[in-house]
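The complex appears here minus one protein chain, its other protein chains still in place.
Entry: chain A
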Amino acid sequence: MTAMVPSILPPLLLIGPLAVALFLLTLPWFRESLPEAFATDTGSVTLLERIHLGSIGYVFLLSIAALIQVLSNGAISAFGDWLFVDALGAVFMMLIGVVGLMTGLYSIAYIRHDLESGAIDAGKVRIYYGFFSLFLFTMLLAVTANNIIMMWAAIEATTLGSAFLVGLYGQKSSLEAAWKYVIICTVGVAFGLYGTVLVFSNAADVLADPHQAVLWTALVGHAAELDPMLVKLAFVFALIGFGTKAGIFPMHAWLPDAHSEAPSPVSGLLSGVLLKCALLIVIRFYVITVGTVGAGFPQMLLLTLGLLSVGVSSLLFFVQQDLKRKLAYSSIENVGLIVVALGVGGPLGIAAALLHAINHSVTKALFFCSAGNVLMKYGTRDLRAVKGVLRVAPATGLLMMGCALALAGFPPFNIFVSEFMVFMAGLNEGYGWIMALCALFLCITIAGLVKIVADSVLGKSPETMAKGDVGWKALAPLGVLAVLVLTLGFAVPQPLSTLVQQATTVVMNGDSRPVVAAPWQTYDTVRAGGQLVTGSLSQTEISK
């Protein structure tokens, strides 16, 4: 492990959203002592929005600052190494910053619409923004934790922080979704706790200082000394536990309900970021397990569960008629593909998994928010009723079409680049039949996505439907996400490829720099295998 540089940024990053969340959620208890503008929730909606904007802007800026520091100095840490950000954590911290900002900006228009339509009252607006910041805080805590017990506690806290967001509308279906979410994830994460306890107990016996046994960085350094049987057991528990939260089959039951019932910006955040944060914890346990028992055992489990996730979710995706439920199953499928890439292993497999996590995060956040626009316009998520979006709301229609094509894995969108890398890694490592099965399942998904475009985006719009798109406040953040989806599809920017390479080095626990690039990308600045590569990279070179 490389040395960690002390930094004030990790605690600063955490304290902002936590302070905002506590302020907003406890406001009724002390609002009398505040200025007139806070007297009632109804009168302070604009103020609440400004505070929320401050919170998401703060998280974005601080996460980018921490990212720059990690890229230039290596891992940063604070509080006796209890908090740390290495390149691996930085990938996910960046997702929280960027997707949190965009879904947060989109929330302004979306929640205003819900308020005006009477779906929620002003009190719920305050609760929404309070829990939004709390949710960001808990995810940030999960990705900046070096203490494995804190990692578990943070993942558990993400459930508790976001449960009220899922059940915000207070209807039968949303309460049901929130309950299932809390029970399944809490129970799942209890498995994670057991796995964590097993690793910690084992390390406390091996390491001289029990305080060190709780740190992930110390555990990785001493992984070879741990008891193989206990570590295997711990990995199974951790995979079940944190895999529940990541939406891996067969622990995914909460996901379609929670994603479809939550307000759309929250759906984007759940799918785009939360699932990835849980995956990060799975990856952290994977690194320890590989250090103790080798790659064979964890990779076999990951490949099995990943392939099952891709297979089952692609079929369920196809038959869904609820747009957001359909997208939820697509999330399970993409998480499955990331898990398959992790199971394939090797530097290219790990890099492909990380890049796909980034690409899927941006694309799915955009798709869920576009689905939010559809919901605002049509008042339903039922694809049998949503027709002709392109005619009714042209910008939203275009965004949906772009998202569908991107998710289907067509170039020049970002998902193509990472899916291509996953397949190259799989073939390179000799998993041809698994990749063939994945390709088959992806074809089913493509059919489902084409159906969305043909029937709902391009179909004939209902005659009673008023023409005209949602406002610019709802479209602007989606425009930014769309630019990201396209840009990352044309070429992987050098800072991003460097970050993914460094993160891969953390996962491989040794220097490894796979080429992280679009197949057509011309390189004269990206180093591959420690050497400068110029010209266009052939597929063989990429697979190396």
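Quick note on the criterion: contacts are C-beta pairs under 8 Å (C-beta built on N, C-alpha and C of every residue); 3 or more make two chains touch, one makes a residue touch a chain; residues count from 1.
Here, contacts and distances are computed from a predicted model.
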Identity of the absent chain, which is to be given by its UniProt protein name, from "Hydrogenase 4 membrane subunit", "ABC transporter ATP-binding protein", "succinate dehydrogenase" or "Branched-chain amino acid transport system / permease component": "Hydrogenase 4 membrane subunit"
Absent-chain contact - pick from A:Arg126, A:Lys180, A:Arg284 or A:Lys364: A:Lys180
Absent-chain contact - pick from A:Asp114, A:Asp227 or A:Glu419: A:Asp227
Per the touch definition above, residue among A:Leu27, A:Val214 or A:Leu301 touching the missing chain: A:Val214
Of A:Gly170, A:Gly379 or A:Pro495, the one touching the omitted chain in the full complex: A:Gly170
In chain A, positions touching the absent partner: 149-150, 152-153, 156-157, 160, 163-164, 167, 170, 172-173, 175-180, 182-183, 186-187, 190, 193-194, 197-198, 200-202, 204-205, 210-211, 213-214, 227, 229-230, 233, 256-257, 260-261, 316, 319-320, 325
